[in-house]
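Missing here: one protein chain of the complex. Every other protein chain is in place.
Note that the chains take the letters A and B in the order they are written out, and that residue 1 is the start of every chain.
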Amino acid sequence: MVDALEDRSRVIAIGAAVVVLIGIIAAAGEEEALVIGTISGAAYGLVALGLVLIYKSSGVFNFAQGEFGTVAVYTLYLLHFHVPYGVALLGAIAVATLFGLVVERAVVRPLFDAPRVILLVATAGIALLAVAIEIWFGGAQGKAVDRAFPTLDRVTVLGVQLSDQRLLLIALLVGLAALLGWFFTRTDLGVAILAASQQPTATELVGVSVRRLSSLVWALAALLGGIAGVIAIPEGGSFTPGVVTFSFLIPAFTAAVLGGMTSLPGAFLGGIIVGVVQAVATSSSLFEDIPGTPGTLMVFVVLLAVLTIRPQGLLGKTA
Amino acid sequence: MSSAPRSEGRSGRRRLLALLALLALLATACGVKSGVADQAVSSGDGDGAAAPAGGDGDGAAAPAHEPGPDDTAGVSDEDIVIGIHAPVTGASPIPQTSFDVGKDIYWAFLAEADPEMLFGRKVKVVFRDDEYNPNRAVSVCREMVEQDGAFLLVGGGGADQITACAKYADEAGVPYLSAGVNEAGLADLRTYFAATMTYAEQAPLLMDHATESGFENVAVVVSDTPSFQDAHEAISGAAEEAGVNVVLDTTLSKAPAEAEVLATVQQLKDANADAVLLLHSPVTYIGLASQARNQGFDPVWFGPGVTMGLNAVTNFGCPGVARGQFLSPTPALDVIDELDPDFRPAYERYAGGEEADDIGLQLWSLNKAIALMLAETGEELGRAVFMNTLESSEGFDNGIYAPIEFTAEDHFGGTGAHLLQADCDLKQYTTAEQFVGVG
Partner (left out) sequence: MAATVETHADEMAPDDHPAKARFRPSAAGLVGRGIVWAAIAWLVLVFPLGRPGFEVQRFSQAVAYAIVALSLNVLLGYVGQISLGHQAFVGIGAFASAYLVTVQGQSFWVGVVGAAAIGGAQALVLGGVSLRIRGLYFALVTLSYGLVAEQNIFQIQELTGGGQGQAAPKPSGFETDWRYYYLCLAFLALVLWIDSRMMKSKGGRALLALRENPRVAATFGINVRLFTLFAFVVSGAFAGLGGALIAHNNTFVSPEVWSFNLALVFVIMTVVGGLRSRPGVVLGGAFFALMPYLVDKLGWLERALAAIPAPNDLTPELAPLVLGPILLLLTLIATPGGIGQQIRPLQGWLLGGRFDPHAQGPKEVQITDVRA
């Protein structure tokens, strides 16, 4: 009871802080950064969903999450010459899911009981291998693929145009986050997954196959990653090997951690925060004198601040 | 058989082993001191250049190059070895097959068409991938000189890699040629020669173009790397001189995140720019142009460069890059038959079925220029006399580049460039204006 009250007051405090910050940004004339932050943050959040999913169920930081997306985009590119776009889209997501299953079987399963850091390194190895194979087979050059919906100016917010694709991305993020949240709290399967992560022996005793659950979770995460890839990447013009890993994964991790590594709405919020910080740092003259890329430094500062003040992330629960 | 002597014996044995190892180390160290003194020093090998780097006072004429001990390395009666490095993997790579095929075409053509031009010698090309990494570039350049015996080195692309390798080449006394990129760090090198205009030299041309085209609000976006700084300053200076109205002058990081690209696009939009001068990588260009289009913002993108004018940009960047106009040392493929009728037939004959592409044209032109330089040097070929010839020559005109002119003080030899215009119907660049800035 006390915990719930404490949590609620914390959430309110955070909400108030966010409103104040928005006010400051708007007053500084950088309100477009809010919109930009939200739309690029949505991409980060979508990737972060997969990260949170895997962390919640097996405590692993999945560094291969980005490559689920890149593999999907490459498949989309290869397929869309031969089949209608919609079919190519589905095919791409299917291939990504398959990739996730293969990863789970070949790498995660054997390392099931290994220390989490070993798994982190293993997933990083998978990501690097995927990128290397992309370069080897596809060439290091950039490629481009069209977006799914051609309308560019469906809605304009504060001077920033939002295309159909972007709106779809945001809608997907919200929808999927809600779906996953419902899944983990209301369905037997979801609860079982959470239970398996915390009490694997007890779960096995009850008759649930922990290993089967693992496959399911990774397939799901790969599915999410694939969706993130095929929706977010075509917006950016062209893509190169490892694009999702190099452009989205690290901000996505930051987003997930900021939000509290086990909170799905947290991933969304975290994504927006990272996006807004990057956007403000780039366009505001306050940060002009920072050598190099101001966005990187500011994201680091925010990360450090949040983790120091509230180590479980903004919306995470204390252990 | 008490325990004490036995454990002592074992640790004693260990100590003996350690002592032996130490003696071995000392022995080899002594060998090192005497033996290695005779072996070549790692850096500062031959003395191709007589003048110490930066030793001369300004204004004094640079002395001629003196032959060093390795003056004729890479030259035999039968062939001349040239070493090229370029990024084929890493960021901003060049297509591997285009490069593999293209680097030899001109020399195959020359060997048949005019074998006496190089006094009976054939040119052998060694190529290495520098992985878009300056340290690796130095490493492969050393390898090409010390192992493959290259007479001269050529930089295929990538400003930082070119600068790194050029520094090594200068210390080793090896002539080094590349397309023009930055000037900082290269201007004082005695063995470096830029065959085409540097970014800084292109700035006034670009600003003249801006005024002639009637651009009213020009924005400048430059990549945030320190090596582009001299170019950035030159651009700002040229803008002032030409009276161009610069509404926004900003930098964008080398590998920008999506939010940063969007934020920059927003800034450009807010500044109402109708033209954007962009000095960055092609990948970022495509990203910027694409996101700009998403926002309903469609300025003219223009700027200096070699890689910006490559067809890979139009291949993947259309329709965002439709209004792109970039300078390039070579014209687009649409006019090459007028300027050099040998190019396409050579590809048909020697390329084993590969089609002539713009990368091939870049290589062809550079090789052709080098051939002219080698020919003018004469039959007695050595590094020093080669470089002296470059400095004293009237110029080298291969018909594709603007004429190349070097002096002893000025190794930036570009005198003009071509203006390329993107054509998204053909998904290629076409030549808008030839030999801009010449004459």
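Note that a contact is a pair of C-beta atoms (placed from the backbone, for glycine too) under 8 Å apart; a residue touches a chain by one contact, two chains touch by 3 or more.
Just so we're clear, the structure is a prediction, and the values are computed from it rather than from any experiment.
Of the listed residues A:V121, A:L152, A:V191 or A:L216, the one in contact with the hidden chain in the full complex is A:V121.
The omitted chain makes contact with just one of the residues B:D160, B:E201 or B:D357: B:D160. One of B:D70, B:E201, B:D224 or B:D357 touches the chain omitted from the figure, and that residue is B:D224.
Although one chain is not shown, part of subunit B still touches it, namely residues 3, 6-7, 9-10, 13-14, 17, 21, 24-25, 28-29, 31-32, 35-36, 39-43, 88-89, 96-97, 129, 131-135, 138-139, 142-143, 146-147, 159-160, 163-164, 167, 182, 184-185, 224-229, 253.
Residues 59, 61, 107, 110-111, 114-118, 120-122, 124-126, 128-129, 131-133, 135-139, 250, 253-254, 257, 260-262, 290-294, 296-297, 299-300, 303-304, 307-308, 311-313, 316-319 of subunit A touch the missing chain (whole complex, contact as defined above).
We adopt the following convention: only the chains that are shown with their structure count from here on.
The geometric centre of subunit A is 38 Å away from that of subunit B, both derived from CA atoms. Residues 32-33, 36-37, 39-41, 43, 135, 139-144, 152-153, 159-161, 163, 166, 235-238, 240, 246-248, 251, 274-276, 278-280, 282-283, 292-293, 295 of subunit A touch subunit B in their complex. Subunit B contributes residues 88-90, 93, 95-96, 224, 252-264, 266-267, 269-270, 282-283, 286-291, 293-296, 312, 315-317, 320 to its touches with subunit A in the complex.
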